[in-house]
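Heads up: the structure comes next, in structure tokens.
Here the complex is missing one protein chain, while the rest keep their positions.
The block that comes next holds chain A.
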């Protein structure tokens, strides 16, 4: 498997990481409320009824080095986004450890902003939530708004976000998230948002961020953007690390496996 980058400085080390989600299903399996109640009565200890365990990541280990851009590929639900969240320290590991250099940041387009607030307020709130100071936000405010292109069709930034189209909202979220420089940067499907014009702009911005960041992780279903940006790829399937190596090798194997 991957023995590249022997002499580099490690920035992220994943050591046998397991992640388990506990999902409250409301009732234990099938049946009515009374059935659920009787199950509660019968069961004593262990996992409480109405809770299902989803073992999303199963024993993944790897070491990432400074200057690497690592792609994560795999089918839907293979644990890619979950693994990123664990690296960012946002999801606790069930067992195993993730060691990181500094505080990795997850650049997601899903970061929750408030729909009832204006775009303007969301820019400030999002920036503060990422740990920027008020001065930094003020300094970059114009850039963020311009980059998102929200105001191209009128003064939308002063309207509540619930009035935005889904594409516009995603663009604003990406612009806010991309406004900060990061040591270890993780990007979750960000390249797929917005129209073609915005995609080109965001790809350029990601390349820029990559140059400043120590290590970049990219989750994407778009093999082309993985090939364009990454020099190493981890292939996850059912929560397990199937392959880890140079981009071309892993992506070709992945394409072969998924083509039939």
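The working rule: contacts are C-beta pairs under 8 Å (C-beta built on N, C-alpha and C of every residue); 3 or more make two chains touch, one makes a residue touch a chain; residues count from 1.
Criterion: contacts and distances are computed from a predicted model.
**Q** The complex has one chain missing from view, so what does its UniProt entry call it, picking from "Spore germination protein", "Cytochrome bo(3) ubiquinol oxidase subunit 3", "Transcriptional regulator, IclR family" or "Transport permease protein"?
**A** Going by UniProt, the chain not displayed is called "Transport permease protein".
**Q** Among A:58, A:85, A:140 or A:171, exactly one should touch the missing chain; which is it?
**A** Within the whole complex, the residue contacting the unshown chain is A:85.
**Q** What residue numbers in chain A mark contact with the hidden partner chain?
**A** 3-15, 21-24, 61, 63, 65, 67-69, 85-93, 97-101, 103-106, 108, 110-112, 114, 116-117, 121, 124-125, 128-131, 133-134, 160, 228-232, 246-247
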